[in-house]
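Sharing a structure below in C-alpha cells format, with a few things to ask.
The other protein chains are all here in position, but one chain of the complex has been omitted.
As written, the chains take the letters A, B and C, and residue 1 is the first residue of each chain.
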Amino acid sequence: MVQYDYHTKIYYKDIDQMGVVYYARYFEYFEQARTELLNGLGIILTDIEDEGFFLPVVSATCDYKKGARFEDEIIVRTMIKDLPRARMKIEYEVYRKKDNQLLVTGYTIHGFIDKEGKPKRPPKALVEKLSSAITG
Amino acid sequence: MVQYDYHTKIYYKDIDQMGVVYYARYFEYFEQARTELLNGLGIILTDIEDEGFFLPVVSATCDYKKGARFEDEIIVRTMIKDLPRARMKIEYEVYRKKDNQLLVTGYTIHGFIDKEGKPKRPPKALVEKLSSAITG
Amino acid sequence: MVQYDYHTKIYYKDIDQMGVVYYARYFEYFEQARTELLNGLGIILTDIEDEGFFLPVVSATCDYKKGARFEDEIIVRTMIKDLPRARMKIEYEVYRKKDNQLLVTGYTIHGFIDKEGKPKRPPKALVEKLSSAITG
Partner (left out) sequence: MVQYDYHTKIYYKDIDQMGVVYYARYFEYFEQARTELLNGLGIILTDIEDEGFFLPVVSATCDYKKGARFEDEIIVRTMIKDLPRARMKIEYEVYRKKDNQLLVTGYTIHGFIDKEGKPKRPPKALVEKLSSAITG
C-alpha cells in the first residue's frame, strides 16, 4: 500500500450556511491529495498528460460523518492499495487535525484514456513507480 | 416516485483542461436539481431551515460515463422513490440534451438534523408533500 | 448598447457562513450571463474557440452592496456599450428579482488571443454581430 497524508486548511470559500464544508468540496480535497501522493512518488500529472495519458474519474463516493469548519486544519489520508490495471482505485480518509476526529471517507476510481477518450493501458512510468512503492 | 427534470447549461467555470466538466461539479448540479424538485412540490428549504431542520448529505456517489462539454445543455433527472424515514435518498441521471446521451448517474443520501447537529425526524410538511406526490 | 437579462437562482453551493453568496461566485454569474448575451446574438464561444480565438479576462471588478441569499432569484443585467477593438468591456448589474434591489455591479475586460496566447484582432463574426446589435 502507498499512503500519503495531505495537509490543508478550510477557508471561507468552502463553508456553507450550516457552517461546515459544502459536500462537493471534499472531492476537490481528494484531487489535491492524490496529486500530491503521485507527485511524492515522482509522478507529475502534467508530464503524463503531455505523453497523451489522461486519468478521468469514472466513479466517486464520499461518506460524511462530521463536518469540518472554517479555519480547521485537516489531513487527507490517501491510499492506493492495489496496482492499477484497467482502473486505479484511490481511497481517502479525512481527519480534523486538532483532535484526530475522522470526518469523511471516500474513494475515486480512475480510468486511463488518450486525448480522444479511448481507453489505454496505464502509463508504464506510473505503474513502475507505484509498483516499487506498493511492494517496496 | 417523484421525478423532476432540471435543465441547466455548462459554462467555462465548470470545464477542466480535458475539455469536460470537472468531476466534483456534478454534485453541485445534483444540489441545484434536488432543490428545484423540492421547490416544485412547494417545499422551500429556506423555510425548512427557519423551522430548525437541516438536511446534510451523509453519502454521495457519482458514476461517470461521458463528459459534458462547454455550452452543452444538460438535463438532470432527479428522483425520489421512497418516503424519507431517518434518511432520504435522491437519485440522479444526467443527460446531454441534444442527443439524450446519458452522461452520469448518481445519488445522495440525506439525514435530518437540528441546528446543533442532533438527528431529528424529517419535517412533517416535507413528508406530507412528498407522500402525496409519491403515492398520488 | 446591447443588453441582456440573465436569470439564475442561488443554491447552497454559493452561500457562505454569513448566509450570503461568497464574493467570488459573482464572477461565475458574470461568465454565465455574458455567455448567454453572446449566445443570444448567435455568437457561440465553442465555435469561436474552434476557429482559434480565445477571450481571456484581463481585468475584473465587482462592487458589493447587498448579499443574495439561498433560493433568491437574481437577474444579471449584462451590457456591452462599445464595439470591441483590442479589448472588449462587459458590464454587469445584479438585481434580486423579488424586489428589484440592486445587489452588485461589476465589469470584465477581455482580450483576444490565439491558442499560443498571442494577441489577435477580435473575430470578424463577433464584431459584425455585436456591431449590428449595438448600432441597430
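One rule holds in what follows: a contact is a pair of C-beta atoms (placed from the backbone, for glycine too) under 8 Å apart; a residue touches a chain by one contact, two chains touch by 3 or more.
Here the structure is a predicted model, which means the values were calculated and not measured.
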item: Per the touch definition above, residue among A:Ile44, A:Ala86 or A:Leu102 touching the missing chain; value: A:Ile44
item: Of C:Ala60, C:Leu83 or C:Val127, the one touching the omitted chain in the full complex; value: C:Ala60
item: Contact footprint on subunit B, counting only the chain that is left out; value: 12-13, 15-17, 19, 22, 24, 70
item: Hidden partner interface residues of subunit A, rising order; value: 9, 11-13, 28, 31-32, 35, 39, 44-46, 49, 69-71
item: Missing-partner contacts on subunit C, residue numbers; value: 17-18, 20, 23-25, 27-28, 31, 49, 54, 56-64, 67, 108
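Going forward, only the chains that are shown with their structure count from here on.
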item: Distance from the mean Cα position of subunit B to that of subunit A, given in whole angstrom; value: 24
item: Between subunit C and subunit B, distance of the C-alpha-averaged centres to the nearest whole Å; value: 27
item: For subunit B, residues that touch 2 or more chains besides their own; value: 28, 31, 49
